[in-house]
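On to chain A.
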Amino acid sequence: MQIDLRTVSIKPLRNTFDHLARRFGDKPASRYQEGSYDIQADANLQYRPTWEPEHELHDPGRTRIVMADWYAFKDPRQFYYGTYTLTRARQQESAESNFDFVDSRCLLGQLAEEDRQLALDVLMPLRHAAWGANMNNTGICADGYGTLITQPCMFAAMDNLGVAQYLTRVGLALGDTDALVAGREAWMNDDAWQPLRRLVENTLVTRDWFELLVAQNFVSDGLLYPLVYEQFVDTKLNGRGGAGVSMMCAFMTEWHGEMRKWSDAVIKVAAKESDANRALLSEWTRTWRDRCAEALAPVADRAFGDEAAAILDTVTQSFNDRAAKLGLDL
Partner candidate 1 sequence: MDMSVKKKLGLKEKYALMTRDLGWEPSYEKHEDVFPLIHYEGLKIHDWDKWEDPFRLTMDSYWKYQAEKERKLYAIIDAYNQNNGHLNVTDARYINAMKIFLSAVPSLEYNAHRGFARLGRHMAGVGPQVACQMQAIDELRHAQTQIHAISNYNRFYNGIHDWKHMNDRLWYLSVPKSFFEDACTCGPFEYIIAISFSFEYVLTNLVFVPFVSGAAYNGDMGTMTFGFSAQSDEARHMTLGLEVIKFMLEQDPDNLPIVQKWIDKWTWRGVRLLTIVAMMMDYMLPKRVMSWKEAWEIYFEENGMSLFKDLARYGIKVPDCVEQIKKEKHHISHQAWTTFYAAAPMTNFHTWLPNEDELDWLSEKYPETFDTYYRPRFEFFREQAEKGERFVNPNLPQLCQVCQIPMLFTEPDEPTQIAYRQVEHGGEKYHFCSDHCQHIFEDEPEKYVEAWLPVHQIMQGNCFAEGDDPTAPDFDPIASVLKYWHIVPGKDNGDFAGSEDEKNFAQWRGMATSNQ
Partner candidate 2 sequence: MSDVFIALQTNEESRYIVEALLQDNPNAVVDEQPAMVKINVPGSLVLKRETMEEVTGRAYDLQEMQIHLITLSGHVDEDEDEFRLAWND
């Protein structure tokens, strides 16, 4: 039957689902709200997880952070699958044209041999660090409580994999598969990279998922991305004919800028909840910051030579300022 619907204006019985009306009042809900709030099972869970019989399948007790409402962690980007994927697809398209542009204009040819080697030395081992970050975020998504905080971690995990894959393409563009082999060799055996690898492996056995979120997404990314992508790629290399590398890494800089908004929101909300949370977050941040700064020192040495200490110090200081603004005492 063909119906002409232009004349029909029917009044809905209700605007949204009750669980959203209870939170936000009876008004139309956004797709972010519909797809995220309260959708994880939280009552009458059936069986004991054989992989962790001490807790229920979904259990807020897997972290020492305590929240009255785990749906307080609104993502400022309001990412659900659709908006997340569309955003990344747009970024991917621009990354693709960046890679094409760099290739077609032979931009990498402007880089001196020693700087090309330096770029590979600094960036290639980070493929593996990004894979570590991917595993951490995937694990947080599995262990966390409440979709508002678990789904951004799943997205972050896929982003971490994307970063590792963009770095792989950078390596192939700057060198060849040999460049990837050398990067892996450095990650496994070069003294300069061992502190960072040790740190990443330590995070892989960190069992409190909120601590892991702090260590990975707040502290580690918060130091590594500014140091490597802002200071090294966009500033140092860019100033030495490395605009091509900078273009190929544009996703990473942009991504970190976006992720900061989210991780800041998470820390702020958790810290504001209680003094106990704030103390715990401060302690975690302090501990991981010190370990991370120490692990990045030899990487910074390789990247910046004599200026390493000063640059790492600037990055750390600005991270400290950021943490203080979020209510942490470092």
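The rule is simple: a contact is a pair of C-beta atoms (placed from the backbone, for glycine too) under 8 Å apart; a residue touches a chain by one contact, two chains touch by 3 or more; residues count from 1.
The candidates came about this way: all candidates are chains of the complex that A comes from, given by their letters.
The structure presented is a predicted model; accordingly, all values stated were derived computationally and were not measured.
Interface remark: chain A makes contact in this complex with candidate 1 (options 1 or 2, touch as defined above). Remark: chain A residues 1, 3-5, 7-8, 10, 12-19, 29, 31, 34-36, 38-51, 57-58, 80-82, 85-86, 88-93, 95-96, 103, 106, 108-109, 113, 116, 127-128, 130-131, 134-135, 138-139, 141-143, 147, 150-151, 154-155, 157-158, 161-162, 164-165, 168, 172-173, 176-177, 180, 184, 187-188, 197-198, 201-202, 204-205 touch candidate 1 in the complex.
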